[in-house]
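One protein chain omitted, others in place.
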Amino acid sequence: MKNDLDRDLSLSLEESAPQASHLDAAHLHAHDTRIHRQDRTYSARENWAHALSLGVYRALSVLVAVGVILVLLWGVMDLPAFGRETNPVENEVSERYLAQGLQEGGATNLVANMILDYRAFDTLGESNVLFTAATAVLLLLRGLQSREANHPLASAAPEAPADPILRAGARALCPVILLYGLYIILNGHLGPGGGFSGGAVMGAALILYREAYGPEKMGRFFSFRTYRAISFFALAFYALSKAYSFFTGANHLPSIISNGTPGAILSAGLILPLNIAVGFVVCCTMYGFFALFEKGEI
Amino acid sequence: MNLQILLENRVEAAAIILFGIGLTTLLLNRNLIKKIIGFSFMDSAIFLFLASEGYISGHTAPIQDAAGSLPAASFINPIPAGLVLTGIVVSVSVTAVMLSLTVRLYQRFHTLNLDEIVQLAREANEEEEEAND
Partner (left out) sequence: MEIVMTLLLIIVLLNAIMVVRTKHLLAACIIFMAQSLVMVLIWILLQSPDLAITEAAVGAGVSSLLFFLALKKIQAIDQGKEDSTHEK
């Protein structure tokens, strides 16, 4: 009966992936039995109106999608040619960033200069987006595991010990990856990199450690309290260090901290500390996503 | 003639087509995970379009040397790079939120098929109303 319904839906809706909704065929029988109860209102075979509406929806979707592609391609035809210096995008704003960036911001990586100095508020908002997303995931997935753990079989089977190869690999790789992430963060104002990428690399190192050694060992130095504290202090530091531009009339270019020698590690004013703050937020968020998806708690 | 321009702007054209494929997946695929992947493809398409707008052929990445000796006219436009940089990180958090919603839906309804989820939710609502009456 279950298969019947599947066929009903797939008949009218889509030919490409009739079974794609299931992970594999073995799980078919495990689905809720409520779906094939008496109600046939939404069965495409028995209710022609439903079948018709599904068909209309499908046709309209194809029309909309093709229409959007065609209209946008038509727009692309009127775009200026790819990669010309004279394109209107290359206007005085980017010229200013490129020409004055080193004097005003002090970072040799002009992109970092832009996102953490000229447009630092943008990045503050984005760090908050990350934190908010982590909070939303926390709300959604918290307690998912605990309800499953009440199940006798789920709690009886302890977590299998990690693979020895994984452990040995993690022992060798974790410090190196962590160091590399730190390098990317600390060099964010000198070369390609910065808080976002370095933080994600550091988060990956923490994830690898947790996979190899288990959440208990991880909890010894990174618990929910640590997560909360690091996220809060990093975001608060960021917000406070940029708050002075409220008093200077939203002009936060003249900084109290000197820009130092361009090219040195300790240069570029606030960009290095801000990079570190962003890196910590991203690292915590990435690790938090992983922990929440895996176990339902950080 | 027109095709000539499309071929010259092929990065933008590819970005548009990628966007279209993502939109089609989002509209037509009933599987939630596939919908999320389609959404991520739409993200990638936007990033590709933005970054290709900032590219200037022959120019290098906007990294100045310590003396500041490189002329500003030798760099590509840094603004799209900055926008896309923030966008990539936001897109992963959006993906994470959508995936966690999917996991919760699966826990409640035991299916990834959106049509079935809508139907089951409707039935659950009706049952609740009957119980209230």
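Order as written gives the chain letters A and B; numbering starts at 1 within each chain.
What we mean here is this: contacts are C-beta pairs under 8 Å (C-beta built on N, C-alpha and C of every residue); 3 or more make two chains touch, one makes a residue touch a chain.
None of these values were measured; they are calculated from a predicted model.
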{"item": "Absent-chain interface as seen on chain B, which is shown", "value": "10-11, 14, 17-18, 21-22, 24-25, 29, 31, 33-34, 36-38, 40-41, 44, 47-48, 51-52, 54-55, 59-61, 63, 76, 81, 84-85, 88-89, 91-92, 95-96, 99-100, 102-103, 106-107, 110, 112"}
{"item": "Residue ranges of chain A at the interface with the undisplayed chain", "value": "16-17, 19-20, 23-24, 27, 30, 109, 111-112, 144, 148, 151-154, 184, 191-194, 196-197, 200-201, 203-204, 207, 286, 289-290, 293-294"}
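The rule we apply is simple: only the chains that are shown with their structure count from here on.
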{"item": "Touching residues on chain A, where the partner in the complex is chain B", "value": "9, 13-14, 16-17, 20-22, 30-32, 34-35, 37, 39, 42, 58, 61-62, 64-66, 68-69, 72-73, 76-77, 79, 81-85, 87, 89-90, 93-95, 97-99, 101-103, 108-111, 114-115, 119, 122-123, 126, 129-130, 132-134, 136-137, 140-141, 144, 191-192, 194, 196, 200, 261-263, 282, 285, 289, 292-293"}
{"item": "List of chain B residues in touch with chain A within their complex", "value": "2, 5-6, 8-13, 16-17, 19-20, 23-24, 27-31, 34, 52-59, 61-68, 72-73, 75, 77-82, 85-86, 88-90, 93-94, 96-97, 99-101, 103-104, 107, 109-113, 115-116, 119-120, 122-123"}
